[in-house]
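Just one protein chain is left out here, and the rest sit where they should.
Take a look at subunit A:
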Amino acid sequence: MEYVVQTTNLSKRFGKESAVIGLDMKIRKGEIYGFLGPNGAGKTTTIRMLLGLMKASSGTIQIFEKDLNKEKINILKRVGSLVENPSYYPHLTAYENLEALRKILGVPKTRIHEVLEIVRLTEVANKKVKGFSLGMKQRLGIAASLLNSPELLILDEPTNGLDPSGIIEIRNLIKQLPAETGMTILISSHLLTEIDQMATTVGIVTKGKMIYQDSIESLRMYAQQKVLLKVSDSEQAWRSLLGNGIKADWEDGIILLSEHSDGKVAKAIHTLVHEGYSIYRVEEEKRSLEDIFLQMTTREKVI
């Protein structure tokens, strides 16, 4: 399997403090990889290491299956990035800001107009960035990251500080990019809802460690509702449910119904009553993605 980004046992220490510990990140081509974690979990540090802004204390980074330490410049030619707050030169216009980067990247001038069009800043191209709103600056930052038509786009908290319409705008923009250009995107956020609506794969990091890395669907599986049954002689009851073709799990004396439509629940209860088990409780357990995320990141263990 070809990984666009693969880190092995990546660690970063600042003095005595460890910001990132043994991180293994794997991003496949064409994915939108949501990099999720609470503030201070080590997301930005990891991203800075991926971009060669910081040197890893230990571990290796492979991007496009090349070692970042050995081929940094060749790798960075194919990477676009926006790290934390957007960087810009306030005394220059939007166009000049991109021109300063374009000169270094060596792409044609027409590309500036293209990226300005993508982020819808064409009309203010000749205004100084000083007077831009945060949303416009953020969009300019995204335009800058797209300038070299990157194969890997790294966006660190791109929706930070934006108003809802700005967030939606950027979200739509990010979603359409891989479809149009086959770009792979790494996007970090501390908001699960944000990632949930864009990402195809998620990596959850807390206290510098990767605690979950899989597709967004597998994460959603955890969030499914379950109906809990507390009955007499629960193991026996569970077996008889299975015997009747009803899908269920048994855990610590509680039966978990994984199919929870009204009809299925009624059928399960009917079966149990019919077979003479006493039913003490029928409860519905609801867990949102947020709950799972909170549980994962605060208890520091995988479900």
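Just so it is clear, a residue touches a chain if its C-beta (ideal position, glycine included) is under 8 Å from a C-beta of that chain, and two chains touch if they have at least 3 such contacts; residues count from 1.
We adopt the following convention: contacts and distances are computed from a predicted model.
Per its UniProt entry, the chain excluded from the display bears the name "ABC-2 type transport system permease protein", taken from "Gas vesicle synthesis protein GvpL/GvpF", "Stage V sporulation protein AA", "Anti-sigma factor antagonist" or "ABC-2 type transport system permease protein". Within the set A:N9, A:S87, A:T193 or A:T298, the residue that contacts the chain not displayed is A:S87. For the chain missing from the display, the contacting residue among A:G106, A:G131 or A:G263 is A:G106, taking the whole complex into account. Against the chain not shown here, subunit A presents residues 48, 51-55, 72-74, 76-77, 79, 81, 83-92, 96, 99-101, 103-106, 144.
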